[in-house]
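All remarks here apply to the structure that follows.
This part shows chain A:
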Amino acid sequence: MSTFLSSNAELIITLVKIALLLFIVLTVNAYLTWFERKVVAHMQSRWGPHRVGPHGLLQPLADGVKFLFKEDPTPAGVDKFVFYLAPLLALALAMTSIAIIPFGPDPIHVFGHDVYLGIAPPDLNIGILALFAITALGVYGIALAGWSSNSKYPLLGGLRSSAQMISYELALTMSVVGVLLMAGSFNLRDIINAQAHHPELGILGWNVWPQILGFICFFTAAIAETNRAPFDLPEAESELVAGFHTEYASFKFAMFFIAEYTSMITVSCLCSIMFFGGWLSPFPASWTFTHYVPSAILIAFGLWVIWDGIRYETIFGRIILPAAGTAITALGVVFILYPDINTFIQAPFWLVSKIFIFLFVYVWMRGTLPRFRYDQLMAFGWKLLLPVSIVNVVLTSFTILAKMQWGAK
Partner candidate 1 sequence: MPAHPILEYLWIIPLLPLLGSATNGLFGAKWPNKIVNWVALGSTGLSFAFALEAVREFFDSGQVLFRKEFFTWIAAGNFRAGFDLQMDQLTVVMMLVVTGVGWLIHIYSTGYMAHEGGYYRFFSYLNLFMFFMLILVLAANYVLLFVGWEGVGLASYLLIGFYFLRKSASDAGKKAFIVNRIGDFGFMLGMFLLFRTFHTLDFNTLFDLKHAAGWQAEPWGQFGTLTIACLLLFMGACGKSAQLPLYVWLPDAMEGPTPVSALIHAATMVTAGVYVVARSHVLFTHSETALVVVAIVGCATAFFAATIGLVQTDIKKVLAYSTVSQLGYMFLACGVGAFSAGIFHLMTHAFFKALLFLAAGSVIHAMGGEQDMQKMGGLSKKIKYTYATMLIATLAITGFPPLAGFFSKDAILLSAFQIPGGHPLYIIGLLTALLTSFYMFRLIFLTFYGKPRYDERKVHVHESPWSMLGPLVVLAVLSIVGGWVAAPALGGGRDYFADFLAPVFGGHESTEVLGEAAAHNLELTLAFVAVSAALAGLGIAYWLYLSRPSKPEELAKSMKGVYTTLLNKYYVDELYAAAIVRPLLWISTNVFWKTVDVGAIDGAVNGVADGLTAVGDGVRHTQSGNTRSYAVWVVIGAIVIIAVVFFWTSAGKPVVGMVR
Partner candidate 2 sequence: MTAPLAVFFVLAALAVIGAVNLILQKHPIHSALSLIVVMVALAGLYLLMGAEFVAAVQIIVYGGAIMVLFVLVIMLLNAGIEEHTSISKLAGVPGLLLVAALGGFIAATIARSTDVVQAAQQTGEMSSTKGISNMLFRDFVYPFELTSFLILVAIMGAVLLAQREKS
């Protein structure tokens, strides 16, 4: 047994990591739906879900159960194979793309093995390319779904989405090139480390500032790539009923749903990694006291949850919320007490918080911006984003060349 373990340690660790990541991502997805509904509701001065559990916190669970136990009809005249393949493809690819993301700089030691946060090996030196490859394949899920449903609306939705994704993929790739030039590598870790060249600068050392154009292009294109508002034409309820997944129900629909949210997370990761220094702290390295920012935030949040919980109307809430609050506060306290843990969680904390911010921006946009018209969408992609990103590439390369020529030894 132990020999088996030691011989195939790498394999086992990877499997464990995969399982863990799957669990986390799925949970986050579930609560992302809750988060989105809440935020949009508050933006539209509604309550949002608040029946199931305190603050509707158990709503995702209910949704999941509903998805699982709903009837799953297969319309007549669909191409069965493709009809089943499409959602699988979408979900699988979305999940795979997450696997490329590194979540922390330094490994943990488990049974004498270096375990890095993130599934992909740390020296995957075509990281970003691989990511793009996977996202490029992502279009098939939607296109095939639209085609195989053997129905007009889905077909149109599928056509639209595939056209849209092909178009915006160009802008997406081009806008990243600037960052790649500055880092001189495809490896995501290298890209992050390249932003830490001047630890004293902190937030000022990140790629956003020199690559502001690239960032804008990338984020816009990424939203379009994930078919999110205001670029959610493939699933435009008002025009195409529900776009490519009109004919899908229950868990196959859930797969598309999860795939979409997962790709949202992926994009947020990419944004924060490539433009916002990934897991780097926004403060200069010399300010050691900023190490206590995570625990401070946690404690503050925990205390607020407790305070909010004891005044909650339902009994269940009055019990569960303070408990959760105390747990969070305790976590913060633990961080303060054990410095090495504190130092270790710094990186993941910052990365996660950045991802959280970007997810919020996603939701925020959906809440505020109206949907594009199709021709506007195409014109925007081809006539604005692509040229701008190309210009960005040219400018970046010239600057780098200039640096090579004169000074900045």
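Assume a residue touches a chain if its C-beta (ideal position, glycine included) is under 8 Å from a C-beta of that chain, and two chains touch if they have at least 3 such contacts; residues count from 1.
The set was built so that all candidates are chains of the complex that A comes from, given by their letters.
Here the structure is a predicted model, which is why all the values come from computation and not from measurement.
Colleague: Which single candidate from 1 or 2 touches chain A in this complex?
Modeller: Considering all copies, chain A is touched by candidate 2.
Colleague: Show which residues of chain A lie in contact with candidate 2 when the two form their complex.
Modeller: It is residues 79, 81-82, 85, 125-126, 129-130, 132-133, 135-137, 139-140, 143-144, 146-147, 155, 158-159, 162-163, 165-166, 169, 173, 186 of chain A that touch candidate 2.
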